[in-house]
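Just one protein chain is left out here, and the rest sit where they should.
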C-alpha cells in the first residue's frame, strides 16, 4: 500500500481533482441530482448541450432500451445560452467544481457565438464542442470529416482562451485523421465517443420505435467500440483525451485510462445510479493504491499487448 | 389465420426455401452441427471463410465476451479452397440445401481465383464476397471505400455466373455509397453487417484481452447498429439484402425483414443455440400467419415511421 | 428528498388478478415523505435490463415506515420483482415525481378518481390521503378493466367510505362499458367536481376530453417511459399545449388536463 494516490489530472488548461466527469446530456445541469450527489466530488460537471437559441427537442418516443444499451434521440432540447447563464449557471457556481459546457452548432459561426457568450459571461471552465451529435443531422456531422472538424475547431479557437475539447463521433471509418485535424486546429483535448448511430423497430406494430427513426446508442453495449476509438486516438494525438462509452464501474473507467484516456466521462450509468461517477472516482483511487501507483497519471495509456 | 405462409425468397439467382441462413464463421461447414440441426431446414448454409491458401489464424485469445456481445479475432483460420472442395463440400452436398461460400481475399485477383475455382468445381450455389473482415487488415478494408468495393465486385463478376453477394462493413461513415458501388459493379445482393471493430482490456493484467488487439463485435449489442445500416442500404439499392447482426430470435429477424432485408443470417446465436436458425424460420412463419400475410415477401421493407 | 436505497422487502403478496402483486418495502423516510402521484424507480439487479422501471407508490404508512407498490408482471424487471422474498433488498430511487396530485380545496368538492390498470395504485393512495385529511370529503373511485379478473387495487375502499364504481369492457363486473360511462353523469351533476385520472393513455385522453368539455378541472398522471426518473435524461417527453415538451418525471407525472397535447 502506498499513501493516498494523486487522482488529479489536467485536461488542457482544465484542472480536475479527479479524472471523472459526466457525459453531457446524462446529468442535466447538476441541479437535478444535487440531492443525491455531492457535485464537489466530481472531477468536473459536464452540462447538457447548450445552443444559441432554445430548442424544444424531438417528439416522443425519444429513448428505447436495447440489449445492454439504449438509443436516444432527444434532439438537443435545451433553453439556449441565455437561459443557461441566467437559470443554470448561478446554481452550479455555488459549488467548487469545474464546469464543462457542451456546445453544438449549426455552422461555425453558430458554434463561435455560443463560445463567445460563454467566455464573456464566465459561464464555463472548459468548452466541449459537440461536433458529433447523431440526432440532428442523421449521424452525418462535422466530426465525420477532418476538414469540417478543423473548420469548427479553428473558428472556436479564435473565439476563446478557455480550454477547448472537441467531442468526436464513433460513426466514422477511421477516427485518426479526424483526431489529428482537431489537434492541429487548436483543440486542447478530445472527448470520445459520442453515441453510435442506430435504430430500433417494433415488430408487432411494424414501426420504428423512435419518432426520430434514428438514435444514438450508448451504454455497456458500445464499450468495446469506444475503447478502440480511444486507443486509436491516443496513439495519434498528443493532447489529452476524455474517454467515454459504456462506463458503468471503476473497472470500466480504468480500461479507458489504460487505453490512453487522461480522464473519463460517465454517461448512461447516471440513469441507473446517479452516484456512479463519484463511486467510480473512489474505485479508481482504490485500484491505484492496491497496485502501488502514486498517481492516476501513471497508468494512462499503459495497456500492453 | 391464413393457409401456411410462403417463406421462400430469391436472393439474386439463389432460391431459398426460407429466408434464414447462418452467418459465415458461426456455423463451421455444417458438418459440425449435423447431429443437432437438420441442415435441410435452413434457407441456405453459409460456410466459414474460404481462402486461396490455408490460413492458420490468429493466436489465442481469439474471443472474449462483452456486454450482450462478443469480440472475435479468429483471423480467417481455414484449410483453403482445395481443402474445402475435397473435405467439406462432399458432406454438404448430401443435403438438399443451397450453399453460400464466404470468400475473403488479399487483392481482386486473389478473390477472383477462389471464385473461379468454386465456380468450376460447382462448390457453391452463391458466393459471398467478404470484403469487410475487420480482423485481417485492422478494420480498414475494401468495404470501407466505394472504389475498392467496386473493383473487387467487378473483378469477381467477370469470374462467375453464380449469384454474387457483397458483404458490407458497418465500420464506415456512410454505408450508402458503398452499397451503391457494389450494386453498380454487378453484385446480385448485399449482406450486412459484418462485425463492428472494437477491443477489450483486462484492467487487472493491464493488457489487451485479444492477441490480435482488435476484434469484431457481434451479438445483441450490435443489433441497433445493424438495423440502421440495413435500412439505409435498402433505401439505396434495388438488389436484395441479407440482414444480420445480433439476431437471437424470430422477433429480431422480423425487425430486419421490416427494415428491408429479404433474408437474414443468424450468427453468434448459433453458439448459444445451434438450433436458433431453424427455430427462427418457424417463428417467422408463425408471425406471418398470425398477422395474415401470405408470403414473407409481403413484409420486407414495410416498417413505417 | 430523493434517496437511493436498498429497501428490505417486508411482504410480497400475489393478488387474485393473475400476475399481479403488492410488494411492501421498509423505507421509513419515503413512507413519511411520499405524496400521491409519486413513484419509485426500480432495478432488477440481475442486470438483464439496463434501465430502471418506474412504479407508482400504492401505500405509504409513516407509522410503520412501510411503502408498497402494486405491479403486474410484464418482462424482466417485474418478473424479478415477482420472485422477491421478505428480507431481500430492492434497489430503488425515490420518492420521484415533481408535480403530483393536488387535492381540490373547494368546499364540498367531489373528488372523482378514474383509474385503469397500473393507474389505479396512485389514485388509491390519493383518495386515502384525502379521506385521512378530510374525513368528510366526498370521493368516488371509478375503476376500469377489460374484465372482472383485472379489477385490482381498490379492495376495502368502500368500507373506508370511498365508494368504488367498477367498469368492465365485458360486463363481468359492475357497469358494462368504459369508465366514461360512469364518469359522464357525475360531470353533469353541477357539483364542484375534480377529476384525477391515471391509466392507459386512450382512457386518460377520453376522461380529459370529457372533463374539459364539461368545464370540470382534471388532473392526469402521464405514464410515459421513464429512463431515469430524476430529470436528467429528457427521455420522458410529454407534449404540452404550449408546443413544448415537458419532462414526465419532474415536471409531472401529474399535469392539468388542458396542458396535455395528446
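Order of writing sets the labels: A, B and C. Residues in every chain begin at 1.
Here is the rule we use: a residue touches a chain if its C-beta (ideal position, glycine included) is under 8 Å from a C-beta of that chain, and two chains touch if they have at least 3 such contacts.
This structure is a prediction, so every number in the text was calculated from the model and none was measured.
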Residue, one of B:33, B:121 or B:213, that touches the chain absent here: B:33
Sites on subunit B contacted by the missing partner chain, in the whole complex: 25-28, 32-33, 35-36, 48, 56-65, 68-70, 72, 74, 77, 219-220, 268, 270-275
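The rule we apply is simple: only the chains that are shown with their structure count from here on.
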Chain with minimal offset from the mean of all protein Cα atoms: A
Subunit A and subunit B, separation of their C-alpha mean positions in angstrom: 34
Between subunit C and subunit B, distance of the C-alpha-averaged centres to the nearest whole Å: 48
Residues within subunit B bordering two or more other chains: none
Contacts with two or more other chains, residues of subunit C listed in rising order: none
